[in-house]
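Note that one protein chain is taken out, while the other chains of the complex remain in position.
Going in written order, the chains are labelled A and B, and every chain counts its residues from 1.
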Amino acid sequence: MIMVYCEQRNGELLNVGLELIGKAVELSKDLDGEVTAVVCGNKITQLSDKISQYGATRIIIVEHPLLEKYTVDAYTEALYQVITSENPDILLLGATLTGRELGPRLAARLRTGLTADCTNLEIDPESKLLLMTRPAFGGNLMATIICPERRPQMATIRPGVFPLPKPDTQREVEAYVFTPKLSEEDIKVKVQQIIAKVRKHKDITAEKIIVAGGRGVGSKENFELLEELAELLGGGIAGSRAAVDEGWLPKDLQVGQTGKVVRPKLYIAIGISGAIQHLAGMQESEYIIAINKDPEAPIMKIADLAIVGDWKPIVRRLIQQLKQTMNIQEEKIS
Amino acid sequence: MDYLLTKEQLLARELFREFAEKEVKPLAQKVDEDEYFPTETVEKMAEIGMMGIPFPKEVGGAGGDYLTYIIAVEEIAKYCATTAIILSAHTSLCCYPIYMWGTEHQKEKYLRPLLRGEYLGAFALTEPNAGSDAGNQQTTAKLVGDYYVLNGSKVFITNGGKADVFIVFAMTDKSKGTKGISAFIVEKGFEGFKIGKPERKLGIRGSSTTELIFEDCKVPKENLLGSEGMGFKIALQTLDGGRIGVGAQALGIAEGAIAEVLKYVKERKQFSKPIGSFQGIQWYIADMITKTEAAKLLVYNAALKKDRGILTSADAAMAKKFASDVAMEVTTQAVQIFGGYGYTKDYPVERMMRDAKITQIYEGTNEVQKMVIASHYIK
Partner (left out) sequence: MMSFRIIVFAKQVPDTTEVRVDPIKGTLIRDGVKSIMNPEDKNALEVALQLKDKYGAKVTVITMGPPSAEAILRESYAMGADEAVLITDPLYAGSDTWVTSMILAKAAQMMGFDLILTGRQAIDGDTAQVGIEIAEHLKIPVIAYAVDLKIEGERVIVTRELDNTYEVVSTRIPCLVTCTKELNKPRYMRVENIFGYFDRPISIFNNSVLKFDKNEVGLVGSPTKVRRTFTKGPKEQGTIFNGTADEAAELILSKLKAEKLISEQ
């Protein structure tokens, strides 16, 4: 039986748990077909309606007043009790920051192995073991891990790795309420204050996604489009020396030999020719997309995806499409 | 040359490399373009004991040896020649003579805070009419009551505008020629001591190089360093150590330029190939690296001999002369390899070339170094 921990915050389910249910259903075809979704909290029985739509065969609602606010102590103990009574073969958790601290604490208490940040899961046809693949060495190496003896086989998976399944609004699954034995003394770490995060303007060397503009962008106002794109992608803007010299961007956003050297996961170069001083600042980016009118521009030769054309309509269209895609995933917590 | 280094020296080198990369490198361009004296870097060096490396802990130093200090200068110079000479002039030219010839009182009063980096040091020998002919000192010092009164001027003094403590040379007895020169410890605030404006230079532009003017400057007689007439000997022996420092600075500049070249020749493509695949370029690089290795051996040799107490003036002179010539050659060649791009300020090699030139000139021009070497062997 595969158990999936569904994280909820303030009474709303995170998509990652639903994504994992989808994957679990797929994996369970090679096992006994059972997928149990587990959610912890207080006064959350109504969440079972939503969970039902995503393919689990059973739902356990773990309810207790002390689970109202997340604490690693209470949640670990509650889940420990559920797991020791249900004995799942496999346990999957979302690798959110809370998941990444809950997972190890729980795994250690269960005396079992945990594989973090998996990017792929499969069932080995012969041994029926869960094959957990994850990146190591700063992402330079991939490793496939197994947990042959101890149970459950535990894995955490980052949000967005597996697709969100299409909900079946007609589906109904019975939910079972589990009341864990918890007391105040179990909660050793007291929460004194919660502070909302204000999105700070990051230094470009810290951004994982960069949308950069060069002379081809044409004006300071045009950079607002790049800002919009960057914001949708969760990254920041930057520019070539030409853009900075023109006064379209401040110097601290300059990428290149006399600017900063960046190595983001994604670098989108818009209207940048790719002179050697600029390339020196970004050629180590993991994935490079370049949009330029000139197919022979040096940047087109190092790009993973080189788009020949006028950037403005392309970027406008891309922004539109991104907004559409993101709307579907919008019922998340803030 | 790692086989030559002790485990302490290897760990210290790690420290210097990390420090140079994180603290010195980011400021290098500003130091050059804005003629900016990197005060914050000096403070950070002081915090971790870098301003007193080769002096014993008993007098307030870090307890390291001369080679370790030379390695510090070298590692810093790879990114910034200005920062390197600030450290070198302070350590070799000001701290060293006080350590060697200072009284207990002078060491407590001046050496301890200098080694802590609380004070910055400088060395003032050169005058408008006494450059290579250093013995031709015009600045005079006359004992009047409890003070020596100094009159005259010094020129091209490194750290001049920023130092707190100066080793100043002046003529106490003109009739004795060079044996009439004495050395004094002069504080920035002494009456009659004026510091001129910083020179605007071709290279090491962030280094504060100034004139010093003494107009009836009163120096307490306890600030005489050594005894009267000992000044020239103090100057020359101090310069021996300083020359190893300049050799290390030149070595670092050359190594920094080579590192830039090695990176660039992989990136720059012409005729559909990286230029590093052309034999012409490869041969240039082979020569640059060979000469720099040779310079390294001469500089490390001088430092090791100094630690063992067997340094000769010729050893120091050879290290300084050879390393500075190599630095000039290597940096010029580096600009050539970079081509047009190397001539612009987008890349650091043009600065390295401008910085390298001074190493052939100060702390004894290379012509003077040749005189020193020859006179050691032709007796």
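As a convention for this text, a contact is a pair of C-beta atoms (placed from the backbone, for glycine too) under 8 Å apart; a residue touches a chain by one contact, two chains touch by 3 or more.
Because the structure is a prediction, the values reported are computed rather than measured.
Partner chains of the missing chain, restricted to those shown and counted over the full complex, are A, B. Touching the missing chain, out of A:Gly11, A:Gly33, A:Pro65 or A:Gly160, is residue A:Gly160. For chain B, the list of residues touching the undisplayed chain reads 7-8, 11-12, 14-15, 18-19, 47-50, 53, 57, 61-64, 68.
Mapped onto chain A, the interface with the missing chain covers residues 15, 72-73, 96-98, 100-101, 103-105, 107-109, 111-117, 119, 131, 134-150, 159-161, 188-197, 208-209, 233-234, 265-266, 287-289, 291, 295, 300-310, 313-318, 320-322, 325-326, 329, 332-334.
Operating definition for what follows: only the chains that are shown with their structure count from here on.
Considering their complex, residues 29, 267-268, 341, 345-347 of chain B touch chain A.
Those residues of chain A whose C-beta lies close enough to touch chain B in the complex are 241, 256-258, 276-277, 279-280, 283.
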